[in-house]
Each structure stands twice: as C-alpha cells, then as structure tokens.
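The structure follows.
Take a look at chain A:
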Amino acid sequence: MVTFDDGVALVPPIAIAVPIVVACVLLAVGRRLPRMVVDATAFACAAGEVGMLAVLLERAAHGRVVTWSGHWNPKNGYSVGIVLVSDALGAGIALLAAALVVLALVYSWRYFDDVDAHYHCLVLLFLAGMVGFALTGDLFDMFVFFELMGAAAYALTGFKIEDRTAVQGALNFGVVNSLGAYIALMGVGLLYARVGNLTLPQLGEALAHHKPDALLVAAFVAVMTGLLVKAAMTPFHFWLADAHAVAPTPICVLFSGVMVPLGIYGAFRVYWVVFSRVFPVGDIRRAFVVMGVMTALVGAVMCLAQRHFKRLLAYSTIAHVGLFLVAAGCLSDSGTAGAALYIAGHAGVKCALFLLAGTMLNRYGSVDEIDLFGRAVDAKIMRWLFLVSGLALAGIPPFGTGLGKAVSEEAASHVGYVWAPVLFVAVSAATGAAVLRATGRVYFGLGEPPPERLSHRGTSGSEEEPEVKGLLGRVRLTMLVPILVLLGGSLALGLLPGAHAAAEHAASAFTDPSAYAKEALTGREVVGTPPVHVGNWTMAGVLLDLLSAGLAVGGAALALYGARVARLTRIAGRGLPALQGLRRVHSGLVTDYVAWLMTGVVVLGGLVGLPLR
Partner candidate 1 sequence: MSRTARLMMFVVAGGAVGVMLVLGVLDLPHFGSSFHPYRDAAVPAAVAHATSNVISSVNFDLRGLDTLGEETILLTSVLGVAALLRPAEDEEERKPRRAGSLLDMTRLFGYVFLPLTLAIGFITVAHGALTPGGGFQGGVVLGTGIHLLYVAGSYHAIEKVRPVEALEYGESLGAGAFACFGIAGALVSASFLGNILPWGTFGELFSSGSVLFLSCAVGVEVASGVIVLLAQFLHQAIEVESHVEAGKA
Partner candidate 2 sequence: MSALIAVALTLVALGAVAVVMTDDTSRQAVTLSVFGLLLSVLFLTLSAPDVALSQIGVGTAIVPLMVMLAIRRTRDKQ
C-alpha cells in the first residue's frame, strides 16, 4: 500500500515540524511561564510525537509510506522534490527516539533547577532532528538533519557549564562529528556529480549494476565516514566516551539509546538503497565485520578498565555498537533483524542504567566506583535494579537484549562466521561483568576495600558536578518510573510472541533496494515477501544467553575477589602494559581524535577499495 496523498502520508513531515513549532513557542514565551507549564508543554509535545509515530509505524509495517514534499510527485521516475520514505525500521527507530525523549523529560522533571526553557527547546529540536534523519529518503536532507541533531547535541552536552569536563567533552564531540559530516558532504557532492540527483531511490536506480570505479569507492567511504563517526565505530569512537560521561543524565539516555544507533541505521540505509547493487557483497561484509569486531573488543576492554560509572556505560555502548555492526554487517535479512532487535533491547537496558547512574550521582555526589565503596548499601530498591540491569546488559533471557543477541549470533554463524557466538558471548559478558562489579562495590560493599594506589588511575568520577542543588534525600518518583518503564520495555520485547517474526519482515523490506525505489518513484505497491513464521527463542540462543550471564557474574566475582589469588595477579600484571597503552591512546585531546579519524578513513578505504584492484 503506497500512498502519495493519503492522510497518513502527511504524518512524517508534520512529525518533523511539530517539535520545531513547539520549541519556537517555548522560546518566545518560556521566560514568563512557570517551570511546571514549560515541563508539561514539552512533555505533551513529545507524547503527541509518540502517538503520531505509532500510527505511522502501524501503517508502515504493512508497506512503505512515501511522501513527496511540496507536491513534487515524480513524473516518469524523475522528481526535483525531496522524498520522505518511512518503512517499518525507519518509523520504528523514530518512535524509539520519541519514546526516549518522553522518558528523558519525565526524568528531568524538576531535575535542573537553574534552567529556563532553553533546555526543553534544545531537547525538542534534538527530537525533530532525529525524527527527520530517520524518515528522510534524501541524501542531502540526511546531512541537514545530521547537523541539526549535532548542533542540539553539542549544546546539550556542554549544558553544565560549571563542570570542566562537560565543556571539554562537548568540544571534542562537536569538532569530530562536524568534521565527519563535512567529509560525508564531499561524498554527497561526488555522487551528485555522477548521477545528477540527490534522493536515495533515484541514486540507487541510477547506480544499479554500475561498475564500481574510484569515484564510487571514494563517495561510499566518505559518506560512510560521516555516518559511522556518529555510530562511534573504532577508530572514530573516541568522542563518545568523553561526551557521554559528562552530558546531563537525561541527555546520555538520548545519546546511547537512539542517537548512536541512528548512525548505524543511516549507514545501512544508504548502503542498502544506493550501494548494495554496486559493490560485491563479500567485500562490504568483510569490511563491516572487521570494523565491528575491532569496535567490540576495544569497547569491552576499555569498559572493564573504567572506574567512572558513566564512562563505563559509554564504553559498553561502544562494545555493543561493534556487535550491532557485526550483526547488520552480515548483510542478510536475519542479520538486520537481529541488529534491530538488539538495538531496541539494548536501548531499554542501557538507558535504564544511565538513569540509575543519574540517581547515584545525585544521591552520593559522585559516580566513582572506588570512592563510593559500600556507601549505598542502604538503598534497597536501587541495588536490585542495578543488579537486574547488569544481568540484562549481559543478555540474560527473557530480556530483549538476549533475544537480539541470540538472533544475531544465529545469523552471523549462518552467513559463515562460526566464531561469532564466541565474540557475542565474550563482549556482552564483559560489559555485564563491569556493571555487576561496580554494583557489587557501591551497592553491596563486596570485595576488599580498594588499596590507596588505585585511587589515582584514569578519569575519576568524583569530579562530576551533581545536577541537583544539594543531594537528594531519597529517589524521586519521577526518576524511578522511567527506569521501570525502560526495563519493562526491554523485557516485553523479549516476551512478545511476534517480535522476531515482525523484525524479520521489517528487515526484508529494509534490505530490498529495488522495491524501495519502485514504490518511491512510481507509487505502485510492491508485494513484499510474506511474513515468515519463526519463534522468538531457540534452545541454542537461550543457552548462549545464560552462558554470557553466568560469565558476567563470574567475571564480576573475579574482579572483586581476584586480587587474593596470586596466579591471577601475575597474569593481570602481564596484560597491564597493553592496557596502559590502550588507555593512553584515549587521551581526551581533540587533535589526537582527528588524526585517528583520518586513519579510520584510510582503513575503511583500504577494506573497500583494495579488493576491487
């Protein structure tokens, strides 16, 4: 069912414009309104967005919703206008963005004291950028909304201007992401010169079965660079730990929950629609999987080495980005479905963990695992929430993360990477172990009190400025409810009977460029593949998930009590110089990050271009 002028076809552009209008109204009259009214207006707008995008998702699940802006519908396959194409995955990730903004606004209800309406306006404009990026079908429009997301994110990251790490993190974030976007724009220019149009369907049709020459390799690598910098793939990932660790807690939820996955969504959207019929599948699969494995390993190792809880979660996001890249990089329907499920499940659990970190920061004034040793043993509810979230991060069934991991492992081994389950189990166990270790130290007081020499290593979390005037007596309800909703959402994803089948159906639409182009350009509906009937959980998947959860608990115990076992300290001692080297590479200097960014472009170019020689 393709609709040019149907009612639902107007939902995507209106879903982009409404947050902008509400932000303008709040900017104009925000100063006079009491804080409660500003919070309520922003909340109502985000809730309205969730409603609109839910309707769009329900319609898009049956077939793409195509909207040509400004009535410039294509005539015999060519149009000068911009197209917005919403398929199931696009509308789904836009809905995820709107839902997380609602929860972030609830969490930050009376959270910042000295803020006027500027904070709410920036969050709504950030939402408009994310929804626009998810739904657009035009390459330059993706760049515009990419920059809109970026501008709002840089300002929100540096919002706590009294915190000296916040402003430095915001600068690193801004310079690296903007440079990535400008390199992507070079790629867009090259593509436009070759094809003469900018919309994804017209680019895809014009380049289909075109011999991959140097221009297409340069354009592909340049556009992918911009998108994969936002997705924090190694060696573009350095900005993410700095930005996540210092941004206000509700904003970290939006970064890890949906902004970083939007980078992956954008990269694979451009690959499938424009480049999938140009390059040999084997080369691109190898490129994505190699970069994905590197990202997963660097993320996992750095995650274990952190003591600043929000930095630990940031590196866990990088590790999971590596796993998403390996899953989606299999370039198969089930791989894309696994990545989609894993992203949705991970969003719920990781955002709950960031909100929990926020409560830790605001009750105890620090997020440093070493300084807070045993300080929070009295927090009855929080300690169990932390424990459950740590296990869920490791992928324990029946959470959505477990389902996504199982489907991705099965898809990767199906495509030929039999070692993939080992990587998935090891990396998710490592991130789970790090969270459980921190929980054990702070909320359960387990393990020996850390010796003095540990206290100076790396970025300590004690410098972070609490975001509430004076520390909280107890956790407010407006902070607890979003955490429960997020964990419940991830749990529901795992338990929903049709989840896997729906993801497979959506993935089959996502990975079909010719149907995308035909529906966008001619409006004639293309009958998609019939929905496949597949169960959620397989025995192998459940066993692997339980294994990774068990390894996570074991790893945490090892970290807490390992110092006593002499042999273990010797092994750890040998591995230390490599770890120290890796930690020195994460220097916090924007000049290093840009040098690493150029190296990443060369590696990507080599992986894609050299096999074509």
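Following the convention adopted for this analysis, a contact is a pair of C-beta atoms (placed from the backbone, for glycine too) under 8 Å apart; a residue touches a chain by one contact, two chains touch by 3 or more; residues count from 1.
Criterion applied: all candidates are chains of the complex that A comes from, given by their letters.
Everything numeric in this text was worked out from a predicted model, so none of it was measured.
Trainee: Touching chain A in this complex is which of the candidates 1 or 2?
Mentor: Considering all copies, chain A is touched by candidate 1.
Trainee: Would you mind writing out the residues of chain A in touch with candidate 1 in their complex?
Mentor: So the residues of chain A touching candidate 1 come out as 5, 9-10, 13-14, 16-18, 20-21, 23-25, 27-28, 31, 67, 69-72, 78, 80-82, 84, 118-119, 121-122, 125, 128-129, 132, 136, 138, 140-141, 144-145, 147-148, 151-152, 154-155, 158-159, 161-162, 186, 190, 193-194, 196-197, 213-219, 221-222, 584-585, 587, 589, 591-592, 594-596, 598-599, 601-602, 605, 609.
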